[in-house]
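Showing chain A:
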Amino acid sequence: MLVRGVLIEDTFAEAFTMRVARLVITGGTPRWAREAGLKLTGFATSVIGCKCEAGIERELSETETPDGRPGVSVLFLTMDKESLPQQLISRIGQTVLTCPTTACFDGLPDGPDRLPVGKALRVFGDGFQGSKVIGGKRYWRVPVMEGEFLVEETFGMQKGVGGGNFLILARDADAALAAAEAAVDAMANHPGVVLPFPGGVVRSGSKVGSKRYKKMVATTNDAFCPTLRALTESQLPEGVNSVLEIVLDGTDAPAIAAAMRLGIDAACRPGVQAITAGNYGGKLGPHHFHLRRIMGGESQAA
Partner candidate 1 sequence: MTLTLTLRTAPTVPLEADVLSPDRLSGVSALEAAKLTVVHGNQRADLGEFFQVGGAADGELHLTGDLAQVKQIGTGMARGRIVVHGSVGMHLGAGMTGGEIVVEGDAGDWVGPEMSGGRIVVKGNAGHMLGSARRGSQIGVRGGEIVVFGNAGNEVGNGMRRGLIAIGGDAGDFAGVNMLAGTIVVLGRLAWRAGAGMRRGSIISMHPAELLPTFSYACDYAPEFLRVCLRHVRGLGLTIADSHVNGRYQRWCGDGIELNRGEVLILDSAGTASRS
Partner candidate 2 sequence: MGSPLRIVNGRVYDPANGVNGAVQDVCVRDGKIVADVPPDAKRIDAAGMVVMPGGIDIHCHIAGPKVNLARKVQPETHQDDVQLRTRLTRSGTGGTVPSTFATGYRYATLGYTTAMEAAVTPLGARHTLEEFHDTPVLDKGFFVLVGNNLLLYRLLQEGRREELRHALAWWLKVTKAYAPKLVNPGGDEMWKGQRNANITSLDDKIGSFDLTPRRVIAAFIEAGNELGLPHPVHIHCNNLGHSGNVETTLETMRLAEGRRAHIAHIQFHSYGAAAGKSQSNPTSRARDIIEYINTHPNISADVGAVMFGPATIMTGDAPLAYMLRRFGGNKWVNADTENESGCGIVPFRYQDRVYTNALQWAIGLELLLLSEDPWRMVFSTDHPNGGSFMSYPRLIRLLMDRGYRKEQMAHVNQKALDRSALRDCQEREYSLSEIAIITRAGPARLLGLTDKGHLGVGADADVTIYEEDEDKEKMFSAPRYVIKDGELIIEDHELRADHQGRLLHVAPDYDPQIEQVIEPFFEDFYTIRFANYPVDDRYVPNGQIIPTTPSVAAAPATAGTRT
């Protein structure tokens, strides 16, 4: 299958079930909501090293937030139920509580599991905090030097999907980057999806384990490293000199598939030879995103 001359490999991206929370962070101005969102989702690229994966889902207008102020929506994912509240409590406590003008609301009110995040953060108030129930939801008001920090008592948690991906195989590094940027731009603000890596792009795709270092959980994906074409069992077609990967996490598989479709389409531009995806043979992750099906074609890949 070719899209504007770019080969869509007949393979699939293999993704995992993760736990996801959605936070709505509002601020006095869009700038401060964004600042809090950026800090909150910093160093949250991969569960391998960061314990969680997070990104800004989209910016929210005044009409979309509980307090009528501009905001951002953030998705936050972990591999298990237990670590999500831990990560949220420590990260919100350090990055949103501290950030001028912001307030922090739950973006998954129907989430079946309720995480006691505000309930834990309230103790920063040292007994001076107060709570309010408005429209059936409890909020905590924590006094801070600026005024008050408002945080919802609980946040919804539901099952999400982590590790959707595709790889851009390009003639050179410039072409790969241009394609990746185009893909990220196309997927920006897509509901239910975040791209946890820097600018949405990862250059250091990894394989499970190590050929040499026993303790390493993940090491470089040598089969896609152009510099190793002569040293390893390379999977790079002739003429490919640089590869970039886009990783997608989201609230559900359809959202990820829809975003991948936009992203792959945007990445199919001059200088790109092929689009492929990472998987583990289909045995590890329950979610399989077949590139050709996503792009409206047929797939024979297992």
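What we mean here is this: contacts are C-beta pairs under 8 Å (C-beta built on N, C-alpha and C of every residue); 3 or more make two chains touch, one makes a residue touch a chain; residues count from 1.
On how the list was made: all candidates are chains of the complex that A comes from, given by their letters.
Keep in mind that this is a model prediction, so the values were computed, not measured.
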Check your understanding: Considering only this complex, which of 1 or 2 touches chain A?
Key -> 1
Revision key, fill the gap. Per the touch rule, the chain A residues reaching candidate 1 in their complex are 26, 66-69, 103, 130-135, 139, 141, 147-148, 150
